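For this depiction, one protein chain was excluded, whereas all remaining protein chains were kept in their positions.
Naming follows writing order (A, B and C), and every chain is counted from residue 1.
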Amino acid sequence: MVGYSFMGATHSVAWRTAHRAFDLPMRPRMAALAGRNAEAAQTAADNLGWESVETDWRALLERADIDLIDICTPGDSHAEIAIAALEAGKHVLCEKPLANTVEEAERMVAAAEAAAAKGVRSMVAFNYRRVPAASFARQLIADGKLGTIRHVRAVYLQDWIVDPAFPLVWRLQKDRAGSGALGDIGAHIVDLAQYMTGDLLTGVSATTETFVKERPLPQASAGLSATADSGVTEMGAVTVDDAALFIGRFAGGALATFEATRFATGRKNQLRIEINGELGSVVFDMESMNELQYYDATEPAATAGFRRILVTEPDHPYMAAWWPPGHIIGYEHTFTHEIRDLVEAIATGSDIYPSFADGLRVQRVLEAVETSSANNSTWQEIQA
Amino acid sequence: MVGYSFMGATHSVAWRTAHRAFDLPMRPRMAALAGRNAEAAQTAADNLGWESVETDWRALLERADIDLIDICTPGDSHAEIAIAALEAGKHVLCEKPLANTVEEAERMVAAAEAAAAKGVRSMVAFNYRRVPAASFARQLIADGKLGTIRHVRAVYLQDWIVDPAFPLVWRLQKDRAGSGALGDIGAHIVDLAQYMTGDLLTGVSATTETFVKERPLPQASAGLSATADSGVTEMGAVTVDDAALFIGRFAGGALATFEATRFATGRKNQLRIEINGELGSVVFDMESMNELQYYDATEPAATAGFRRILVTEPDHPYMAAWWPPGHIIGYEHTFTHEIRDLVEAIATGSDIYPSFADGLRVQRVLEAVETSSANNSTWQEIQA
Amino acid sequence: MVGYSFMGATHSVAWRTAHRAFDLPMRPRMAALAGRNAEAAQTAADNLGWESVETDWRALLERADIDLIDICTPGDSHAEIAIAALEAGKHVLCEKPLANTVEEAERMVAAAEAAAAKGVRSMVAFNYRRVPAASFARQLIADGKLGTIRHVRAVYLQDWIVDPAFPLVWRLQKDRAGSGALGDIGAHIVDLAQYMTGDLLTGVSATTETFVKERPLPQASAGLSATADSGVTEMGAVTVDDAALFIGRFAGGALATFEATRFATGRKNQLRIEINGELGSVVFDMESMNELQYYDATEPAATAGFRRILVTEPDHPYMAAWWPPGHIIGYEHTFTHEIRDLVEAIATGSDIYPSFADGLRVQRVLEAVETSSANNSTWQEIQA
Partner (left out) sequence: MVGYSFMGATHSVAWRTAHRAFDLPMRPRMAALAGRNAEAAQTAADNLGWESVETDWRALLERADIDLIDICTPGDSHAEIAIAALEAGKHVLCEKPLANTVEEAERMVAAAEAAAAKGVRSMVAFNYRRVPAASFARQLIADGKLGTIRHVRAVYLQDWIVDPAFPLVWRLQKDRAGSGALGDIGAHIVDLAQYMTGDLLTGVSATTETFVKERPLPQASAGLSATADSGVTEMGAVTVDDAALFIGRFAGGALATFEATRFATGRKNQLRIEINGELGSVVFDMESMNELQYYDATEPAATAGFRRILVTEPDHPYMAAWWPPGHIIGYEHTFTHEIRDLVEAIATGSDIYPSFADGLRVQRVLEAVETSSANNSTWQEIQA
């Protein structure tokens, strides 16, 4: 595994847990964690359960005891690491968004396809696909329970930078993060909407905004710099979007609204998708991730209503592995389910999704959003 | 009152009720109802409580015992009736949308301003402003409880024409209705968003869609035409939008999404607005119209949360007139509150809102939506 | 109508509205309102829409133009007025609880039965039976949708006297009110539970409590008495229960819990009933009175869930008379529906429910609760 902060922690839980919760054909060994700072990496490895440490991720590629590289770094390093790993014949799991640009993503897809020909698997970690309620929604739609889809209504709302005094962390810098709310959380709702509907966006009209244009530099806010003496806080420019809003159309004719923002006061992690079809509707909200709302329009009008399904039954995706009905699972198991499916795909030699190609499709949508936003919100077609 | 179908019925409840629920300075007399069909109008007058009937609305303008004209007809007749009434020195209450075009609305505003100089009042019936929870939300925002507004998220979702076999009623014909979901329900969320924030939209990017392009003609579906014999259902073209989606910006810097549709399966009358400000948020949903969700970000993080305020306290707008706390009121009293304020304004000689100018502002937004939609969703500025 | 405070106001709305909302076989005339204070009664009559005033309710019985007596006074006068009215051949609508004691209620039932033989109708105003969602729940249960009923879980929670400084109003005095939370709101959940299940309680085990034993006398709290000078607030004893809790069993084998309290901080008018049957469950909550939650256990486990039915469809009880789906109605129309059914029963000469006998059954339950509570909570059988 390369990288060991937030995503490194969640992936580690998943690697430790998947073979205990599920009956896997192979048992993962957590061989090595790579990080530039040896000491910090060693501490992380101890905490997270990795056997050894490397200070250069390239060393992982040379180790014969390592079959898979799990990339948990910021987006600017994904392409380099993933391509090198695939060329070295290692399976790759790569955090989302796949890359910071479409060009990088295209190169990664090419590498993934070349590797696939040799039986090497690759996957991009859009983990929300494997929330049982989201998987189940997809299943209902694929089974035709909603009929023709008319509307998708997707938001991903957070509020952690509402305060203008919040510092200029790396996620607010374009060169590291690629984009702001758009790539970080907007990417999730684009992928999830395409996954749940089984359909692809064909065009968007968008606007983006940076509400707070300057923020204190991190060191300033930590009181470590000269500013403490001078009494002046050093400020830096925010170079990514705070919010991105867009309208879209799917190939199948559905209309969609998307909104990703870090300024929705009171919303901590509200990824909410509502899908309306001719025969029914579903609503999913990550803050209540063990539930799915479902409306069945084929019911008589008098007894029809949005029903709150507790997605904790053994019949629900992944849930037979967990607790009895009504006992919920937490956020981290979206990753556990990912690892479970990935290990199974590797063992059985089958394809695994979301693929790098799926990641590229999301990347194209993000690019179209930025293009439209920069171009007076004019409709921007998305390459299939 | 001119017209006596759905809106005629709700306005009649309000005229009958306002002076009983509230202590009004003047007591309205329900003098006359106008309708082209004398018999049907008489039946309606009896049911709804009107003293007399006229078969030509112009007759109302000549009656000295009539001080106010309440226009409840489809949008294509609003301008003619309202302007004539104002010129005849009658106060006017006009159903929304104010008109079917900006040009008509502008002439109505001119007439309203000329009349106002002579003490004649005019009001457009955006009744949702007077849902107590919506009024209270406006009050919280006006008091600064939300700070700078960052986001508005407004939908008006219905599902009554999801079935392609639903007939081609007048609301689906452009010459009568002006537009579809956009003017009928989109107008409400535009007005309400501007009212609650106390701010105006400055531009939009939009798309609209007609999912079902042809529908059975009403007579055909009733089986009265020759089609019964031939076995062929006569179809007609749907000439209005089924759904309208747009992104907007407010003068104060807030971003907004709007969606009005009649294809949101399971949503019967979901007018929902969420507003996020720097200091807090509110959420209003017409399906639970006696509630307001409020998030106070000045609370400590550990006890902050969206609170469900039952807007049934005597301190809440209009509610001292009704029942004890926890006993809810119904949809029709949005009109009762409208009449209450209108009668008071007439009695005290003060201005009343929403004015025709407010109605025109909404009309300009609707026009901008249609222009943007027709123009590749390109951003369309809205005249102040 | 006798009495004109809270209940008088709601009944008046109903008398004014029923024939406009519904197609009634007879049109009620609001002939006279009776109240001891002539001036106050006249003001009330003007506000509420009554044609004349009497200062003695007995005068109503002598008027030939009056066919029905509507009793909206406190419980201590119900028996006297109702029996006299029935003997005078007037139909009677009597507020709940039917009486303050079982003995009074028994005499009222006897009078009602005697009157019924002559075609004179009587009804006790348990208005919540005619909330459309409650009627619909009953209908589902009667249709067998829930199968054998196992559990009833009923609470009626208010909080208007949590503050010990709240004065000693008549509802806190046993001689006027009969009992406290038990008779005022507990009576409602007993009646509603029996109505919805179509079954009768056969026994209870109970406890009651008066948390605040003394309260300021009303005049003292208004600052009008000598206490203002002396600085001492005059206190009086609270002689009714603040809360009543009981466990019960139904004839059909279901177990039940009941709780009525005025000390549930934050609950304004939460009358909530959940009923679990072998095949499904329903939940009704008066604070969201236009909704019914329904769980259908015959659904596959994966798609089963409590569904929120918006009880605003034309197929729902009473709702065809009101607004389009999704447009809710208010508390007062529980009374409108009552009047509608009562007028229809009178016109067609049919029985009307809840009858005085139904009121007596509730009274027997309340008595059993008090007996059990006074007797160490020992199980108390209820006479059929």
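Worth a mention:
Definition applied: a residue touches a chain if its C-beta (ideal position, glycine included) is under 8 Å from a C-beta of that chain, and two chains touch if they have at least 3 such contacts.
All values reported here derive from a predicted model rather than from experimental measurement.
Within the entire complex, contacts from the absent chain reach the displayed chains A, B, C. The missing chain, though absent from the display, is touched by one residue of C:A251, C:A297 or C:A345; that residue is C:A297. Although one chain is not drawn, the whole complex shows that of A:D67, A:E113, A:E299 or A:E332 it is A:E332 that touches it.
Contact with the undisplayed chain is limited, among C:N276, C:T303 or C:Q363, to C:N276.
When you scan C:R58, C:H151 or C:K174 for touch with the missing chain, the hit is C:H151. Of the listed positions C:L33, C:I189, C:A243 or C:I273, the one in contact with the omitted chain in the full complex is C:A243. When the omitted chain is restored, the residue from A:L48, A:V212 or A:I382 that touches it is A:L48.
For subunit A, the list of residues touching the undisplayed chain reads 6, 10, 13, 16, 20, 47-49, 158, 160, 267-270, 286-289, 310, 312, 322-333.
Subunit B residues in contact with the hidden partner, per the touch definition given at the top, are 136, 140, 294, 296, 300-310, 313-316, 325. By the touch criterion stated above, the residues of subunit C touching the omitted chain are 146, 150-151, 153, 155, 157, 159, 162, 205-207, 209, 211, 243, 245-247, 249, 253, 255, 257, 259, 261, 263-267, 276-281, 295, 297, 304-306, 372, 376-379.
Note that only the chains that are shown with their structure count from here on.
Homomeric contact subunit B/subunit C: same residue numbering on both sides for over half of the interface positions.
Relative to subunit B, the chain whose mean Cα position lies farthest away is A. Between the Cα centres of subunit A and subunit C there is a gap of 54 Å. Centre-to-centre separation between subunit B and subunit C, using Cα means, comes to 36 Å.
In subunit B, 267 are the positions where the chain touches two or more neighbouring chains simultaneously.
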